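Just one protein chain is left out here, and the rest sit where they should.
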Amino acid sequence: MRVTLYAPDIAREAYPGQFVHIFMPPEHRDHMLPRPFSIFGTNRHTGELAVLFEIVGRGTALLAGTDPGSSWRLLGPLGRGFPVLQPGSLLVAGGMGIAPLAFLAASTTIPRTLIYGARTADQLVCPRENLELPGLTVYEVTDDGSRGEKGTAVDLFSRLVEGAGAVFACGPRPMLAAVRSISNRAGIEAWISVEERMACGIGACLGCVVPADGGYKQVCRDGPVFRAGEVIIDE
Amino acid sequence: MRVTLYAPDIAREAYPGQFVHIFMPPEHRDHMLPRPFSIFGTNRHTGELAVLFEIVGRGTALLAGTDPGSSWRLLGPLGRGFPVLQPGSLLVAGGMGIAPLAFLAASTTIPRTLIYGARTADQLVCPRENLELPGLTVYEVTDDGSRGEKGTAVDLFSRLVEGAGAVFACGPRPMLAAVRSISNRAGIEAWISVEERMACGIGACLGCVVPADGGYKQVCRDGPVFRAGEVIIDE
Amino acid sequence: MNETKEQPQNEPELKINLGGIILNSPILAASGPLGYGHEYRELINFDPFGGIIVKGISLEPWSGNPPPRLAETASGMLNAVGLQNPGLVQFMEKDLPLLRDAGPKLIVNIIGCTPDQYTGVASRLDRAGGIDGLEINISCPNIKAGGMAFGTDPRSTYRVVSAVRRKTKLPLLVKLSPNVTDISIIARAAEEGGADAISLINTLSGMLIDIDQKKPLLGNTFGGLSGPAIMPVALRMVWQVAGEVKIPILGMGGINSADDALQFIMAGARAVALGTGLFYNPGLAESIKTGLVKYMRKNNINTLGQIEGIAR
Partner (left out) sequence: MNETKEQPQNEPELKINLGGIILNSPILAASGPLGYGHEYRELINFDPFGGIIVKGISLEPWSGNPPPRLAETASGMLNAVGLQNPGLVQFMEKDLPLLRDAGPKLIVNIIGCTPDQYTGVASRLDRAGGIDGLEINISCPNIKAGGMAFGTDPRSTYRVVSAVRRKTKLPLLVKLSPNVTDISIIARAAEEGGADAISLINTLSGMLIDIDQKKPLLGNTFGGLSGPAIMPVALRMVWQVAGEVKIPILGMGGINSADDALQFIMAGARAVALGTGLFYNPGLAESIKTGLVKYMRKNNINTLGQIEGIAR
């Protein structure tokens, strides 16, 4: 579901790949930890900020159940997002990984391509109008062929990677691992956005780490967007 | 606040002095225990049941915050209520103790008297129309005289007890203790409704006890209404 | 008749063997919350329960602690019932007859302040008939050892378990207290003493303060913490003990859903017991049973043995 929030301070500063922490409503003391969500879009004029999320557990269910017009406590924008897009960039989104990439795609009008994959058509949750953008070519792909091409985002990526300016990916770990190694082989610079369970969201608690050469990196502070070579992602 | 619930099975069976267990909404896992509330009234024709409660903590705040039309899980009617009223009965309610006594008062039309006390006028929360009953004489009393007589329910009770048929009381412990000893001295049979923290509500867990001669009584099963002599209530 | 058909899936089998007690379902009622069962029997369907563990029984009646005995805590509760019970004689005369035909297997939780008190209860229940197993609650204060609970010391544990073992042929569960530094040595002592299964966990010791009254909220100052709040601790202890003993484990502590129950089984529990969750939802056993069957069907699991301890 897509939720629009009035948060002018965050909307003003945020750039693609950053995220917000959404705190649980205070009457839900059984949930102590805030939930991180990528910023799906901002409108600096209206002060609005959008997130796109799916219900996967109790926290997202609670958030989805709040009445329109309620207020949520927010912290953000957090983390290090994507670098500025170069012409010919290739964006690869798996499932909910579309959220930061839709924001990234909307940040420019230079020619760029988006591969948007999911298991089935109804998991391609991003509203179509958010991807109808000048200069953006969109390829949809589903495992069962229920929308777009049949196959995986990685299949399509392997075919389209050649000659891409740079790669920007967000999605499940195995997808990121594949994108990483394919880009590497093709000698193309790739950026990936990684998820990990979080507590503070600001780099203090050392809870959200991802393995990297010579130790761990913090997803909330050093990422969530990393150069693909910076972190170790198991296939 | 007064809440009306559609619960035909409970409304059909309940009699004054009994209570219902209201379970917390399932998304509030931080509250494991149901909350007991006296039955304030029933309407067997419409299948409705009313409770009257005040916000004293997190549970009552949550319940008060639910939207009209929501459903609550209920268990009841529970416990042993009041015996049938005799002519000339004297009912003594302190604060929220009015809930079961209003139901008791409404159960008959024989002449009976209700003393209804609280600290201040705004703590006399029972809607006036619920106490405008044929044959019922109502005396209001507040500590600060902001409504009715100035003083306590116990002061008034001491003056009115002489010649009462029987006494029925619900309210704070010190009030119950005073009612108990005054009735005892006057040689008048008294029934009191006692509160204790509860879990099961049905007599299984032994959590809700009140001291009695030769051991403990369970408020939820042996009570909440006891003969005043049956239990030990500290002043 | 040569059509290719989907293989008809076997109906999931919930039957398990808990230390010699054959239960139709791996879901039990934990000792305490249900009392002696009568009251709940009128309220809920007992069928989803493989077994009922009744509230602790001592040789003589125990009066229990002064009220308040209950308090709610964040995702849990404290109780300081203090093992109030009517004593062995009244239990056998009044409660036991009402329970014998309840359906689920019947396990009696036994308590005492000396090994003799435990064996006194055990030997009489051994001859009572209609009882399928005993559960020794070793969280009681050991009077001879200065009041430290039997269950906090491996030697006292061994002594009381082996003493009871000599007095009964009934399957013997030993219920451990979590308020210890090393649960594994206590569990091993119970196994060496002759336990047929280990029940884990009893409540964590805790308290709350009433800041208006400026005194402890419970009449007894301390009470036992139970409910979802303690589940991670319970699961950790099941995991630790499953690596140490060969006898099966009855897991409990905060179980409130089929997913919770599955976590216990995957950590190494043979069966699970429900306590505080029954206050939250008296119909919990039924919904957990439904959830387990659904899970097993979906994952093509025929017996819970296939996933017992699988996360290890």
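In order of appearance the chains are A, B and C, and numbering begins at 1 in each one.
Convention: a contact is a pair of C-beta atoms (placed from the backbone, for glycine too) under 8 Å apart; a residue touches a chain by one contact, two chains touch by 3 or more.
Source: prediction; values computed, not measured.
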Visible partners of the omitted chain are A, B, C
Tell me which of C:Lys144, C:Arg236 or C:Arg297 is the one touching the absent chain. C:Arg236
Considering the complete complex, identify which of C:Pro115, C:Gly206 or C:Pro282 is in touch with the unshown chain. C:Gly206
Contact with the hidden chain only, please: which subunit A residues? 23-24, 26, 29-34, 59, 73, 75, 196-200, 202-211, 215-216, 221
On subunit B, what residues meet the omitted chain? 29-30
Can you name the residues of subunit C that touch the chain not displayed here? 73-76, 78, 148, 152, 179-182, 204-211, 214-216, 221-223, 225, 227-233, 235-236, 239, 254, 259, 262-263, 266-267, 307, 310-311
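By our rule, only the chains that are shown with their structure count from here on.
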Leading the contact tally is the pair B-C
Intercentroid distance (Cα basis), subunit C paired with subunit B, Å: 36
Sites on subunit C at which at least two other chains make contact: 74-75, 228
Where in subunit A do residues touch two or more of the other chains? 29-30
